[in-house]
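Only one protein chain is missing; all other protein chains are in place.
Then we have chain A:
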């Protein structure tokens, strides 16, 4: 094990005033180092990066992640504080991205994460990559961000598993009508009578951005003006159904992979009747253009990197996503994207 010189630090500390005022809710048990590769952002793909970094138990055996064999480690901060319940006041806690840096409020979602890569006043040098569940926006392209796809997520609509007034299937056309506020009761589209509770992830969420692009595409290419009655919720979070007294009437865009997690079992289920909305999307890790040639980008995010290698296949799968196939097998994994065009080669391993 490589040891950095700790003794000198200890000596300095003893002579200086120690103030823990800056102490944050960041875990006192672990802090990323300057050489580590730190990422924030999307909720959808946070587990994929967690497992890719630290491994996960697959069946009876623990499958090691990137960090088991690495020098500089991969560190990925969740979109929400993983130590507390979703309703906790400290759900959006502050985190220390790297040792010695100023703690920041934990970025929640693709947009918030990518902003730390380029947005004046928000950009943070301690962030090396952002998780994004949607393609680059025009502003992000202008800011010279680069996106590396590595997995495919399938987005669908979830309803409360214990019981719902929604019909067995909801088409994208019906979703346009629901989310624009035109359809307000389930009995209007073949469900049981009940006022529709349409949930949507927060602004800046890549899932939301992708969902809205799907609505727009189904709306003849015209952006759908969203109803003001939509309920903003954390994406892929089953607890938003359990905490909502009107869950029987609620729907939310939901990752099919995440709906298979243990915490979603019995709480939410995916609507999969014939014609139901289901859309595949590539998910990405995004870096600054200036960092694109650094070793860690090729080592982690490139086609020959860890996230596209067979070592990560099972780890990504455990996170509810499907690893993209590498170019050697005709896929798009790790192929740099510099435009707003979403990757549509969904070949997976």
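Methods note: contacts are C-beta pairs under 8 Å (C-beta built on N, C-alpha and C of every residue); 3 or more make two chains touch, one makes a residue touch a chain; residues count from 1.
FYI, contacts and distances are computed from a predicted model.
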(message) Name the omitted chain as UniProt records it, choosing among "NADH-quinone oxidoreductase subunit G", "Autoinducer 2 import system permease protein LsrC", "ABC transporter substrate-binding protein" or "Ig-like domain repeat protein".
(response) "Ig-like domain repeat protein"
(request) Among A:96, A:110 or A:335, single out the residue that touches the unshown chain. (result) A:96
(request) Pick out which of A:87, A:310 or A:344 touches the chain that's been left out of the picture. (result) A:310
(request) Check the options A:189, A:298 or A:342 and report the residue that touches the missing chain. (result) A:298
(request) Using the touch definition up top, pick the residue from A:68, A:231 or A:290 that touches the left-out chain. (result) A:68
(request) With the missing chain put back, which residues of chain A would touch it? List them for me. (result) 1-6, 8-10, 12-13, 16-23, 26, 28-31, 33-34, 55, 58-64, 66-71, 73, 96, 99-102, 295, 298-299, 302, 304-306, 309-314, 328, 349
